[in-house]
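Encoded as structure tokens, the structure appears first; notes follow it.
Here the complex is missing a single protein chain, while all its other protein chains stay put.
Up next is chain A:
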Amino acid sequence: MLEVSRLSVNYGPFRALHDVDLTVQEGEIVVLLGANGAGKSTLFRTLSGMQRPSAGTATWRGQPLTGGRPEYNVSHGVSQCPEGRLLFPDLSVEKNLRLGAFVHRRDAAGTARELERVYSLFPDLVGKRNAPAGSLSGGQQQMVAIARSLMARPQLLLLDEPSLGLAPMVVEQVFQAVQRVNEAGVSVLLAEQNAFAALGIAHRGYVLEGGRVSLQGSQQALLGDDRVRSAYLGV
């Protein structure tokens, strides 16, 4: 289980996260709602080891995630698919995926197996395996990004804004894939602005406002909450 406790992150004098408490149980999809600048990406960067917190703890299955070493977090089962994808644009799709399995570099057979799995999850990528990742459409690049983070064989997948800038049909495809990954046993923490699509597949959710958790609850509770409905669902 992911346990985040009283986590605070400062950028100089600016406090981006303030005493955040959050959990993700094994097998859950938990959605993190919030406007731009609410602190979603800061939380994700902290959980993947890119950013060190100024106070508080975050652990996955008891392992600390706050050491500031992303390679530690990835090799302990926490893999992030970042906002903006951060692919290697001139490398082929397949090389991007193989680099996703960098922490398993001594296990070639396992990486080959995982490659088969992500290609069956995203069949669109099979025909593009030798194309430079940067030449793909936005939706396909998002698939490469998710597939790359899956190549690390995560137990917890951190998905930051996977639907950003994608056509509605592609968004649906991406969310179906996330659901299938979750059904295969991967816990998911999903940050989204597309609240409706995200709540559709999530078990629980948190709302982040100004770096604080302002609301939390089950899928049903959030879908029924007036504040969520007016702020994030536009109804």
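Definition applied: a residue touches a chain if its C-beta (ideal position, glycine included) is under 8 Å from a C-beta of that chain, and two chains touch if they have at least 3 such contacts; residues count from 1.
The definition used in the following text is that contacts and distances are computed from a predicted model.
Hidden chain, UniProt protein name from the list "Toluene monooxygenase", "Glutamyl-tRNA(Gln) amidotransferase subunit A", "Branched-chain amino acid ABC transporter permease" or "Heme exporter protein D": "Branched-chain amino acid ABC transporter permease". From the set A:2, A:58 or A:103, the residue in touch with the chain omitted from the display is A:103, counting the whole complex. When the missing chain is restored to the complex, the residue among A:9, A:65, A:87 or A:159 that touches it is A:87.
When the omitted chain is restored, the residue from A:10, A:75 or A:216 that touches it is A:75. Along chain A, the points of touch with the absent chain fall at residues 48, 50, 70-71, 74-75, 79-80, 82, 85-91, 95, 98-100, 102-103, 105, 148-149, 151-152.
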